[in-house]
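With one protein chain removed, the remaining protein chains of the complex are shown where they sit.
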Amino acid sequence: MLQKLFFKRLKRGPQVVLEKDFGAIISLTGLQSGDTVIDAGSGSGFLAIRLGSIVAPAGKVYSFEWRDDFAELARKNVEKAGLSDVIEIAKADVFAGFPKDGADLVTLDFAGSDKAVPHAFAALKSGGWCVGILPNAEQMRDFYLAGAAAGFEAVHAIDVTVKNWLIRPHGCRPETMGLNHTAFLVFLQKPAAKPIKTSDA
Amino acid sequence: MLQKLFFKRLKRGPQVVLEKDFGAIISLTGLQSGDTVIDAGSGSGFLAIRLGSIVAPAGKVYSFEWRDDFAELARKNVEKAGLSDVIEIAKADVFAGFPKDGADLVTLDFAGSDKAVPHAFAALKSGGWCVGILPNAEQMRDFYLAGAAAGFEAVHAIDVTVKNWLIRPHGCRPETMGLNHTAFLVFLQKPAAKPIKTSDA
Amino acid sequence: MLQKLFFKRLKRGPQVVLEKDFGAIISLTGLQSGDTVIDAGSGSGFLAIRLGSIVAPAGKVYSFEWRDDFAELARKNVEKAGLSDVIEIAKADVFAGFPKDGADLVTLDFAGSDKAVPHAFAALKSGGWCVGILPNAEQMRDFYLAGAAAGFEAVHAIDVTVKNWLIRPHGCRPETMGLNHTAFLVFLQKPAAKPIKTSDA
Partner (left out) sequence: MLQKLFFKRLKRGPQVVLEKDFGAIISLTGLQSGDTVIDAGSGSGFLAIRLGSIVAPAGKVYSFEWRDDFAELARKNVEKAGLSDVIEIAKADVFAGFPKDGADLVTLDFAGSDKAVPHAFAALKSGGWCVGILPNAEQMRDFYLAGAAAGFEAVHAIDVTVKNWLIRPHGCRPETMGLNHTAFLVFLQKPAAKPIKTSDA
């Protein structure tokens, strides 16, 4: 089990996918031990490390980043997490396509990610999922529509809210202030391969 | 990757932990491949199967249930999921203690689960997590207070809301109606082992 | 129209009913110009002043408070608001019953208010509403059950959340942090008077 303290030790440069969003990604895509993931962009490596902790030991996370400073930070964080065998941080221009394919999951977390949705489609196995992590409502809409245009099915868009409760012996209530928003999430599923129909069928 | 369709094929008798809650459990406890989980009660086996898909292939889920009909249903669902090597469904009276220990995670999803919190403490590794899944606010409060009394630290209580968005080319908005509530979740962490102080220290 | 700036000038001692909760009270009870309101306890007078601004000029708000310092503060705030003809702040032990009746609306905002629910029933017109403002979930439950026991119908319990959005030309999203909770609201409606049936009917 990854210790919570570990996450506090990770150096965080760019913004990270928060736990509530990571949880929804794992849960709704059914990601599991042994799966292959493409993650773009790496940022601080936070999402790659969380994904790597799920697909390890046999699975793989290929994480692409075009900024050298972020790639360097992500690589250091992956090492600290002891997941260098599972996660590969590589430099790539994700708008030009992904250098890997056969993925069970592609996560896209960068500005303009709707432009990369057709590349995600190409890089996924049948039945695989592409997930967009998008701060603004308009980006959610564009990503969703790009997914439908690229041939994805089972397209849906959500936001996740976690409310903390204040518990005392005499009574409980939600905390007065809380986290309202990190990002919208869009889930796109590539159609499952259909059996070839023969004249005997 | 577990196919979404698979989950639709599972026979669901008792109420199941919904995906949003499962996601928060994985995410906030840091559960990963290779971990050991105690799950009580089994219900339809839904939570055990989701947990098993994360800890496989080297990890284990020990799932305890005292109703024979639920145990039977859970066992069939585990078989269908192809996880019989990872998940063991056993009959046990969880109010009397767990027949296993050394767990990274204990999940408690049954009425009166606050009474079993001290047993969860005993069955966990240092730094491990106990998670309660509780329909009512009063149950959340009682579980939380039982956790603090049993010696847990880092105690917190949440509820998770997932809002679906309706996306159309001319604009986006949340869907008119949606799921408001499944359960409250309480997270209790067992203190990490402290180094033994000797007279030389 | 009451200026927003006015509200900033009010001296606030005890906690006040926030605008989102005030809005729900007006909206769901249908309070309007000319109505009679009983308000207990006065606190800083904030709720009495808001209610007074709706029922003025012909309506009345009788606001009861047992702490002298709060009553004094409320009276000063009512004067500043120019509503001394509409709102009367009086000292009263609300657990012993209300010195007024024939109310369209009774608002109860003090610890232990469930004990005063039968007094509210007695003080209301047929079809009138009693609203409880309650910080904790357990208080909401007790107030609601006291309402059902006292003969109210159309009983319901809610919480109201207002999310602020951050709007920029390139896109919009909810603000990162926000107000999660002020109070639960319980609405109890006294049954409408039924026509007396005679043997001719």
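Lettered A, B and C in written order, each chain numbered from 1.
We take it that contacts are C-beta pairs under 8 Å (C-beta built on N, C-alpha and C of every residue); 3 or more make two chains touch, one makes a residue touch a chain.
Everything quoted here is computed from the prediction, not taken from an experiment.
K.L.:
Which of these touches the unseen chain: C:V106, C:A123, C:M140 or C:A183?
P.N.:
With C:V106, C:A123, C:M140 or C:A183 as choices, the missing chain is touched by C:M140.
K.L.:
Since one chain has been left out of the picture, which residues of subunit B touch it in the full complex?
P.N.:
Residues of subunit B in contact with the hidden chain: 135-139, 159, 163-164, 170-182, 184.
K.L.:
Which parts of subunit C face the unshown chain closely enough to count as touching?
P.N.:
Subunit C touches the chain not shown through residues 1-7, 19-20, 22-35, 50, 53-58, 104-105, 125, 127-129, 137-138, 140-141, 144-145, 154, 156-165, 167, 169, 171-172, 184, 189, 192.
K.L.:
Give me the subunit A residues in contact with the hidden chain, please.
P.N.:
137-138, 141
One rule holds in what follows: only the chains that are shown with their structure count from here on.
K.L.:
What chain sits nearest the middle when you go by CA atom centres?
P.N.:
Looking at where each chain's C-alpha mean falls, the closest to the middle is B.
K.L.:
Using CA atom averages as chain centres, what separation in Å is found between subunit A and subunit C?
P.N.:
Distance between chain centres: 46 Å.
K.L.:
With centres defined as the mean C-alpha position, give me the subunit B-subunit C separation in Å.
P.N.:
Centre separation, subunit B to subunit C: 41 Å.
K.L.:
Using the touch rule from the top of the page, what residues of subunit A touch 2 or more other chains?
P.N.:
Residue numbers touching two or more other chains: 137-138, 159, 163-164, 171-172, 184.
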